[in-house]
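One protein chain omitted, others in place.
For reference, chains read A, B and C in written order, and residue numbers begin at 1 within each chain.
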Amino acid sequence: MSNLLEICGVTKVFGGLTAVDNVSFDVRRGSIVGLIGPNGAGKTTVFNLITGNYRCDRGEIVFDGQLLSRLPPHKIVYLGIARTFQTIRLFQNMSVLENVLAGRHCRMKAGLLASMLHLPSERKEEREALKFALHELEFVGLREHAAQRASSLSYGNQRLLEIARALASEPRLLILDEPAGGMNEQETEELMALIKKLQSRGLTIILIEHDMNLVMQACEHLVVLEYGRKIAEGPPEEIQNNPKVIEAYLGVD
Amino acid sequence: MNRRMWGIIAFVAAMAAVPFCLNPYQVDVFNNIGLYALLALSLNIILGDAGMYNMGHAAFYAVGAYTAAFLNTQLGIGILWTLPISGILAGLVGLVLARPVIHLRGDYLLIVTVGVGEIVRIALINNVFGVTGGPNGIFGIARPVFFGFKIAKPHEFFFLIWGFVALTVLLFSSLKNSRFGRALDYLREDHVAAEGSGIDTARYQLLAFMLGAAWAGMAGCLYASKMSIISPESFNFWESVVIFIIVILGGSGNIAGVILGAFLIVGLPELFREFKAFSQARMWFFGLAMMIMMVFRTEGILPPRPRVFKDIDRNVS
Amino acid sequence: MGMKRMLLWGCALMCTVLGMGTAWAAEPIRIGLMAPVTGAWASEGEEMRNIVNLLAEELNAQGGLLGRKIEVVLEDDGGDPRTASLAAQRLATQGIVAVVGTYGSSVTEASQSIYDEASILQIATGSTSIRLSEKNLKYFFRTCPRDDDQGRVAAQTIQKMGFKKVAILHDNTSYAKGLADESQALLKKSGIKVVFFDALTPGERDFTAILTKMKSADPEVIFFTGYYPELGLILRQKKEINWTIPVVGGDATNNPDLVKIAGKDAAEGYYFVSPPIPKDLPYEKTRAFLKNYGDKYNGAVPGSIWAVLAGDAFLSITDAIKATESTDVNKMAQYLHKSEHKTSGLTGEIGFNAKGDRVGDVYRVYRVDAAGAFILQEQ
Partner (left out) sequence: MEEFFQQLTNGLAVGGIYALIALGYTMVYGVLKLINFAHGDLFALGAYLGLTLLTSLGLNSRVGPLAGLALLVVFVTGLVALAGALLERAAYRPLRQSPRLSAVVSALGASIFIQNTIMLIYGSKIHVYPKGILPAVAVNIFGLQVPLVRILVFVVSLLLMAALFAFIQKTRLGTAIRAVAIDQDAARLMGINVDQVIMIVFLIGPGLGGVAGLLVGLYYGQVNFTMGWIYGLKAFTAAILGGIGNIPGAMLGGLILGVIEALGAAYVSVAWKDAIAFLVLIVILIARPKGLLGERVADKI
């Protein structure tokens, strides 16, 4: 099976508004897929359907041969899909390191009793989790900020921290919702390098991004949404010249 | 050794001196403080750590106390042996009651817990299942016997109660610095992000509720053994409110703060006993003091401090 | 300030202030008084305090006992069991030989074992719950009658009036429920039907739902065992819906405020069972005392019989000290338990049986007249 994720005819309705309308696309193992479209096209809703934050009204989502449809978000993380949020959702009052440990949680085992009694197995696990978390912080370049409060980080670094938190759960599929939002040019460059590095680690990535430069360079496959419908799909160079896409973007911008 | 450690040692030393320096009444005041500290520590898991508004904690306290009293008076089980049973039963009751309502947010959960507390109290008054003794409650609970040593006098209870407080503090503070404790922090800070990071928030909420309820149940068992008579009026809504106040005023989420809160809320009104002229205005001052303390220490007197990861590298190696 | 230091500081402060209570000289004979000076029953507690203080003053004016003065040590039980157990602990540390009090049964119960373990003689004053004296406590007595006495008198009264169907309403307090249960059993035994038996919630104001429900059960009389604030509202709301059923109540409704709450027209014809109210006590000694009481406390008259019974408890203790010429608790208890001993008290002769309960009939029947006065009925 070459597809890690298959989205088949997914629909989501809020009240009377159809936010996602019969959308289907596949994500190949090891690829970087971009989900683009004007504001309000339903991109984030698709993400929320994949991660289990919303439930599909129709259609199904299959991850590595497993149906995701009715699973709660934390189970989906456990299966290997991790995400970042469009509006940054860090644990602002906690340290950078603790934020990363949150992602590590689902790979740990210590229960209530082991935690209360600090059993040797629990201590060992804690040490290893700490090591792992620091490693991921190193990877995104936030190692020296580990003891700071998350709220004290710059906007761009907060986005990186969200990625580190997602990585700590050892995902196979990484879902990035506007990772370059609020970043300056240099930071965006570095982000692009980071995304490429992630791919070389064997991760599959889906991202929503408005920075077309980044999208065109990083992604090998694009899916375009408008008013909740998929209007085009294909490699970047093809999408760039697709008349429907051009119209959709010009019509809005 | 830092100042914090010295502080803890000094506090423990001062507390250890209490039963040897004070008269039975004064020791009994400390016993009451200890019981409330236990209750507040248990509520702190639910309210302070997991961020679930619970204003019906007296219900679980009551379940524990009545379990112990029933087992002791009807089946003759030693009251200390009933301690774990009280805890388990109160925890299970907490689990069953919380299960359908755990998804409610904030104030809606608050009124539901108030309702649960009232339902439990009314059930006790109405002698539900014929085992609670109605408004009279249950009396004639035997004194606890600890390895052949009968505990009856206030200073004997002091060691039992504060020993249990010490054990609770040890267990709960190590819980705080663990996977479990962090999970509660995450879900209190941002429910959606916690779930999205792979934490089973519903499960942790239920576990926290169960743990808090179980500990309140054990406090109830100690209360029953100390009073030797229990009745529904000891577990009314006001009781839940007092425990709630102790947690928030002392410093929600901070173990030292919660214990300090118990000293203030339970101990201060006793101090007013000394000033007979003020005895009528005792609660008036109390209400005023509550407002003033909240206004000047808006996060409680001792708010929780962030975890320190100073020696990260040493921890790793 | 570090948080631990703050904790310590508070702890030290508390110890110092608490410690002040112990530095006393032990010259006079000290008698404890545990009374609800604050809380819901504060007015009861205040009268208890006034009466006991006055009696002690009178005794001291005559030279005290065994050549020593009497000192009354008051502790507030707040009308609540937990406060009461603290108050008892506190009294137990202050060198008292005996204690008077207290009012509520559950409150007294919380203190019983503490006094017993400290070997202090206790005479309760308003605690009528049966089981208090069923525990074989050597040093426990009470000057008030028990609920079964009251239940018996109430059942007899209802029977004498010729009613066949009764609605019983209590308020789920320990006292009211006990009285309701007791009377229900007796009434059923004598062939009277109990067509309604339920509890209201104390502190509420609207009892129309209960009245409507009761009415559909079609009783001939209502027997209410709760307290006067709720009864006043019930009488009033009963009149509002033009329901003319007679009502009989227990001694917790014996309070002049009842008529104020209900209104004279709604209260007229209400019967209640109670020990005699202070002004109806037919003893010379009592009249003289009530006059002194009025002189001392701005013309007030004690409204509550329970407070007068606190006076009787005090008199029993001082009598025991005088008769045994000692403050030894065993001697005193032995003396009081003796059936031939009789103390002349404010509510007549006081004697105790082996359980420590007061012997003799105390209950009377009262009726509220058109002017709102409580009229003692012929037996």
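Quick note on the criterion: a residue touches a chain if its C-beta (ideal position, glycine included) is under 8 Å from a C-beta of that chain, and two chains touch if they have at least 3 such contacts.
Computed from a predicted structure; not experimentally measured.
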Contacting the left-out chain: of C:Glu57, C:Glu204, C:Glu325 or C:Glu349, that is C:Glu204
Among B:Ile111, B:Leu170 or B:Ala202, choose the residue that contacts the chain missing from this document, as touch is defined above.
B:Ile111
Of B:Val96, B:Val131 or B:Met283, which one is in contact with the hidden chain?
B:Met283
Among B:Ala50, B:Leu249, B:Val266 or B:Leu302, which residue is in touch with the absent chain?
B:Leu249
Mind listing the subunit B residues that contact the chain we can't see here?
47, 53, 100-101, 103-108, 110-112, 114-116, 118-119, 122-123, 125-126, 192, 237, 241, 244-245, 248-249, 252, 280-281, 283-284, 286-291, 293-295, 298-300
Touching residues (missing chain, whole complex) on subunit C:
38-40, 42-43, 172, 198-201, 203-206, 208-210, 212-213, 216, 229, 232-233, 236, 240-242, 257, 260-261, 263
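Heads up, the rule we're going with is that only the chains that are shown with their structure count from here on.
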Chain at maximum distance from subunit C, centres defined as averaged CA atoms:
A
Distance-wise, how many Å sit between the C-alpha centres of subunit A and subunit B, to the nearest whole number?
41
Can you tell me which positions in subunit B touch subunit A when the two form their complex?
171-172, 174-175, 178-183, 185-186, 189-190, 192-202, 207, 211, 306-310, 312, 315-316
Where on subunit C is subunit B touching in the complex?
2-8, 10-12, 14-15, 17-22, 37-38, 74, 76, 80-82, 85-86, 89-90, 92-93, 106, 109-110, 113, 117, 129, 131, 135, 172-174, 177-178, 199
The answer for subunit B against subunit C in the complex is residues 3-4, 6-8, 10-11, 14-15, 18, 21-26, 28-29, 32, 125-126, 134-137, 139-140, 152-154, 227-229, 231, 233-234, 256-257, 259-260, 263-264, 267, 270-271, 273-274, 276, 279-280, 282-283, 301-302
